[in-house]
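To keep things clear, I will list the structure first and then write my remarks on it.
Note that one protein chain of the assembly has been removed; the remaining protein chains are unaltered in position.
Entry: chain A
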Amino acid sequence: MRKMLTIISNVLRGSASRNGAELVSEGARVVVSARTYADFTPQATFDIKKCDLHKLEEGPPLQAVLTREEGLQYYRTMQTIRRMELKADQLYKQKIIRGFCHLYDGQEACAVGIETGINLSDHLITAYRAHGYTLTRGGTVREIMAELTGRRGGIAKGKGGSMHMYTKHFYGGNGIVGAQVPLGAGVALACKYLGNNEICVCLYGDGAANQGQIFETYNMASLWKLPCIFICENNKYGMGTSVERAAASTDYYKRGDFIPGLRLDGMDVLCVREATKFAAEHCRSGKGPILMELQTYRYHGHSMSDPGVSYRTREEIQEVRSKSDPISMLKDRMLSNNMASVEELKEIDVEVRKEIEDAAQFATTDPEPPLDDLCNHIFYNDPPMEVRGTNPWTKLKSVS
């Protein structure tokens, strides 16, 4: 059957060189869609790496079931994050994005895997490497990019920038290293208080993991059995400082001491998903907090002002790209198990590219916020008030 289809598509392609391109794409599309339902494996089971466990008798399952639909969705989302971040890199170099810009490419499996292990009704908070999470938590590429370029169509109307993006049940985007961890535990406290069976995922990096307020939070979360999943995204470098130079113990999954922990491969979206499901179940059953360490990697430097090669080698970066790229890993799994075709994935790439281009177009043409928005949003639910301008004669207006 397959051989016959290949022959047919070759014939069609051949005729197109005489009749024009449209015929080929029509023909090729017909050929591809004829394969969609008949030929692909609807789901497959994959072996995933065992997690290192701390104060846990058993961990997440060693196998993960992936359906075709899930695979395509994870692929699309990870690719969207990847291309969005690369576009942000481009715009930053063109000076259309200013200030801080901390890119997430390389770490896509974390954001995507975590979201598939929880519900949109759960809560999540992270630090400043937040564009990926803003997307998985319901933001659109358009409003994320327009926020980076500081336009009125940005997710925070241009007033927050890269580090301060919010959506429903997503509390940013936080600029002060470590401060988001107590905040996340507070969100978890609210979940427990309101009895809504929701949990809070609270992320921080290997650099933040040494912050005192995180240990204060471990203590209270544990004492009060808050439904909080602490997740350390260990990308091996806190800015330019490698983990060995910053932490007396780099076993971040054990640093919660009395809090059970897991360490897992953060480049494998299925590993991340299964571990998150396991952790969410732990929290929802009232056992209190749990800690996950995701071993991951960022291709970019710490931020756009860091080339990222003074403290690590280009060889190291290249090795991760070729051997552990999260998107390639998923793609290989799906192709080798006949869960998708090369063309199909290419088509997704094309669609993603278009979405990013459209978003970038919007982000570069949308106007900046109006000046009379300058003083708004100081207080919520308050009558309009006056705000002093730069001099005593300038009185500006502020509304809620």
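The rule is short, and it goes like this: a contact is a pair of C-beta atoms (placed from the backbone, for glycine too) under 8 Å apart; a residue touches a chain by one contact, two chains touch by 3 or more; residues count from 1.
Following the convention adopted for this analysis, contacts and distances are computed from a predicted model.
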Among "Bardet-Biedl syndrome 10", "Pyruvate dehydrogenase E1 component subunit beta", "Elongator complex protein 4" or "Somatotropin", the UniProt name of the subunit that does not appear here: "Pyruvate dehydrogenase E1 component subunit beta"
Option from A:D39, A:E368 or A:D382 whose C-beta touches the chain left out: A:D382
Among A:G117, A:G132 or A:G186, residue touching the chain not depicted: A:G186
Residue among A:F46, A:Y166 or A:Y311 that touches the chain left out of view: A:Y166
Residues of chain A in contact with the chain not shown: 123, 125, 156-160, 164, 166-167, 171-172, 174-176, 179, 181-191, 193-194, 200, 212-213, 216-217, 219-220, 223-224, 376-382, 385, 387, 392, 400
